[in-house]
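Every protein chain except one is present and positioned as in the full complex.
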Amino acid sequence: MKALVYTGALKKAWEERPKPRLVAPTDAIVRITRTTLCGTDLHILKGDLPSCEPGRILGHEGVGVVEDAGPGVTAFKAGDRVIISCVSACGQCTYCRRLMPSHCTTGGWILGNTIDGTQAEYVRIPHANGSLYAMPAGADEEAMVMLSDILPTGFECGVLNGRVQPGHTVAIVGAGPVGLAALLTVQLFSPAAIIVVDLDDHRLEVARSLGATSVVNSADGKAAATIQRATEGVGVDTAIEAVSVPATFELCQQIIGPGGTIANIGVHGTKVDLHLEKLWDRNIAITTRLVDATSTSLLFRTVRTGKLSPKRLISHRFPMAKILEAYDSFGDAAKTKSLKVILEA
Amino acid sequence: MKALVYTGALKKAWEERPKPRLVAPTDAIVRITRTTLCGTDLHILKGDLPSCEPGRILGHEGVGVVEDAGPGVTAFKAGDRVIISCVSACGQCTYCRRLMPSHCTTGGWILGNTIDGTQAEYVRIPHANGSLYAMPAGADEEAMVMLSDILPTGFECGVLNGRVQPGHTVAIVGAGPVGLAALLTVQLFSPAAIIVVDLDDHRLEVARSLGATSVVNSADGKAAATIQRATEGVGVDTAIEAVSVPATFELCQQIIGPGGTIANIGVHGTKVDLHLEKLWDRNIAITTRLVDATSTSLLFRTVRTGKLSPKRLISHRFPMAKILEAYDSFGDAAKTKSLKVILEA
Amino acid sequence: MKALVYTGALKKAWEERPKPRLVAPTDAIVRITRTTLCGTDLHILKGDLPSCEPGRILGHEGVGVVEDAGPGVTAFKAGDRVIISCVSACGQCTYCRRLMPSHCTTGGWILGNTIDGTQAEYVRIPHANGSLYAMPAGADEEAMVMLSDILPTGFECGVLNGRVQPGHTVAIVGAGPVGLAALLTVQLFSPAAIIVVDLDDHRLEVARSLGATSVVNSADGKAAATIQRATEGVGVDTAIEAVSVPATFELCQQIIGPGGTIANIGVHGTKVDLHLEKLWDRNIAITTRLVDATSTSLLFRTVRTGKLSPKRLISHRFPMAKILEAYDSFGDAAKTKSLKVILEA
Partner (left out) sequence: MKALVYTGALKKAWEERPKPRLVAPTDAIVRITRTTLCGTDLHILKGDLPSCEPGRILGHEGVGVVEDAGPGVTAFKAGDRVIISCVSACGQCTYCRRLMPSHCTTGGWILGNTIDGTQAEYVRIPHANGSLYAMPAGADEEAMVMLSDILPTGFECGVLNGRVQPGHTVAIVGAGPVGLAALLTVQLFSPAAIIVVDLDDHRLEVARSLGATSVVNSADGKAAATIQRATEGVGVDTAIEAVSVPATFELCQQIIGPGGTIANIGVHGTKVDLHLEKLWDRNIAITTRLVDATSTSLLFRTVRTGKLSPKRLISHRFPMAKILEAYDSFGDAAKTKSLKVILEA
């Protein structure tokens, strides 16, 4: 089969690889019908994640059709249409029992990281019972792909960790795909104000169209002052950090109000300054999280009933065979205005 | 009356001051019968807290007898014996209604900070209804003084913010008075293991006698390794930071387990490094908090029924008139083995 | 002044009464500009609430202008436009500190119950700091009246107690004003399905227009079966009981799913059957609540930003002097299609 293989720092190839086979009785083999690219894939390609070694097929998102399933797979059978979760969950280890399958002792985020992933014609899914979701007949596959990772990530790491409640004021720092996923899902809790911050006016325009009540271009270095003014000097209840660089984490600290939460979504490559000399008495929380994908069923229901329209995150579509072009487009988002990029088998 | 006055960086005096009078109808005047010293007072004396200006009477803990009460004080009358909370709470502003009176718009931690405090013969207590607690006849005044600040601080900032649950593994970094208050109150939630870390063997010995299941002297720089080994490489569920310097915050980051919480108790004077490059996927929370004293009634009940014995935090006693000696003893704790120091009127 | 006085079971009069005066320093006198009628007023008139004695001026909702304020009222002054909360909160008693001012030892729901209420030209508001809310210039008074009671009641007793989360399935049994208030506010949490049950097709039609995803007329005795079928035999996550008679509480028990919550909103006049022989192993919760009005600020923000449109609950408008007519209309809702009735001074 064909697959997108990480071949060492800054390198990748669309090449022939053996079709995966069942290894454990709880495995399933899924034929991919649609997949997508994630900012984390770009991190891997830069060589930022040593857990992912050269030779690995990338990708941790996708929908498809079950091709084969081991005897321990009771929830799915060949022919079933499924959504693949980016997190593999055994359901029985100490972390799964704490609803934290991100740290499942034999799973977690392994697809396209420590085992071969979904940017391929076929993928092996461990712990299939706990790592696949039934995709109903007639479901829109493009919307369903957004349930693999980006919606649960925005919702769990940003919104739930951020303890957003109706009437709150929320800032989302970063209007890339995951920031926009937080923007879509934060509206499930009806905050009174959602301020989105970015350097790119196009993305801010998209944010406004997706529900931001105000937008701030931080290029002038005055974002903190603007947000403090907009909140009458109180600061925000929740700051969702969706960029993952020191400057944006700094901004979050400048705008967080007493009792608030800074919810960190992404992959940081370097340490940051934490201003405890200013924050020690502010009664705040700072959270980090690798997505657990424990909200997938719930988000599925909100998508199915039209409360969420995740297709609005999709900017480009390519046939799977043109995945290298898709990567080029996705990697040059400032120019291509790329958000989520769908690859169709 | 006599009072301990902060007279500028590194200076203080026990001097004559006018007896306080009622200002607002919700004020009470309390004659102090016992008070104590807090590490925060030392911070002020060093000039670390600019909110506290020279000329201020220090002190935010104490018990006493109501001498006078304004017409708006419905819960107390002259002659009532009371515990003074370090936090003044109006009960009606936006922060009080969020159970966060630490940020009360006309109160919060003001005693011995922005208004005159309790290290004096008399003190004026604003918002008396919400800032005093009835001290029952026969109550042990020394135990009751511990309810002014140190028990709620250890409990709220350390234990509650730390989300400790029965069966958890907790590390308390710092065995000074507030760390020991966290040690006493964390046992209300029955963790399975409580590891206390300090540089001072005497304090570790005290910690062991107060319920630590193991103690670690971090002088050798191996505390993180020791704790990782003791937790089979998992790390702790909660790390309570009770020292407030970069090195101890660093240690907390090294020992926190997936899904855990670093609960910061104290007053930091400088920024710290936050290792998001290691912690971004660990699903942790870091919290800060100025005590709200919302747990005072509950802690009072646990003290009254013998579940908590806060007098064990007391190491020295002085008559009020010898408060300068008491400060000397408290300020040289390594030598004097000072913990909480009681001043008796 | 003129006031609507309860003069004994089934009797009321619009009569001359002395204008109220400040009693405690924390009182305010408010000139009513708009008020409304509540189902609870009808209960009182039937003689169901012995706490409310003949001679009482009814009414616990309203907006107006502060006419006079005691020296302890720091948050408001004469001339301020205010929303009156149905719950008076001292902010400092044991219940207020537990965020349960419904049981405030010197407040709670007393207006139009144990002290004179708002269906009058003027009303005395105890604990004004904690019982009034600033009404901004330009605010729509009719929308603001809905914040006195009905929105917080639907939201706190129904939605918050019902632990509704995004993606959930909710049944609201009863489409009278308070059931519809629950319907409006439940949407702040984006449930996937909201099933509204009533006997009156007009009210069901209104429910559909206000956001119900399906409606069930229970006249045929098949509502339980219909809802079980609609939920594939699982039952609902939350059943909000907004009628308060044994039959509707029975229905809630028949449709509640494992792990679900039956949230009781209203005033019950008689005991009900609880089928523990069927429910003991269903992991459910049943809640009761007198509104605490602790969500008023938050709901205010959602109204101001357009997330909530409570004016849609208003069916009729009368001048205050025609309050007896308004009662006739409100009391005969089946015929008049009355929901909330506004009285304008």
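In order of appearance the chains are A, B and C, and numbering begins at 1 in each one.
Methods note: a contact is a pair of C-beta atoms (placed from the backbone, for glycine too) under 8 Å apart; a residue touches a chain by one contact, two chains touch by 3 or more.
Here the structure is a predicted model, which is why all the values come from computation and not from measurement.
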item: Neighbouring displayed chains - absent chain, whole complex; value: A, B, C
item: Contacting the left-out chain in the complete assembly, out of B:Ser51, B:Thr94, B:Gln165 or B:Thr270; value: B:Gln165
item: Residue in contact with the excluded chain [from C:Pro136, C:Gly259 or C:Pro319]; value: C:Gly259
item: Residue among C:Ala230, C:Ile286 or C:Leu299 that touches the chain left out of view; value: C:Ile286
item: Residue, one of C:Lys2, C:Lys19, C:Arg98 or C:Arg208, that touches the chain absent here; value: C:Arg98
item: Chain not shown: contacting residue from C:Glu16, C:Asp220 or C:Glu277; value: C:Glu277
item: Residues of chain C (touch criterion as defined above) contacting the omitted chain; value: 95, 98, 100, 102-103, 109, 244, 249, 258-259, 264, 266-277, 279-290, 292
item: Chain B residues touching the omitted chain (full complex); value: 165-168, 187-190, 192-193, 213, 297-302, 304-305, 307
item: Absent chain, residues of chain A that touch it; value: 25-26, 71-72, 74-75, 89-94, 96-97, 99, 106, 127, 129-130, 294, 297
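Assume only the chains that are shown with their structure count from here on.
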item: Interface sides of chain A and chain B: same vs different residues, half threshold; value: same
item: Chains linked by the largest number of contacting C-beta pairs; value: A-B
item: Shared-contact residues (touching 2 or more other chains) in chain A; value: none
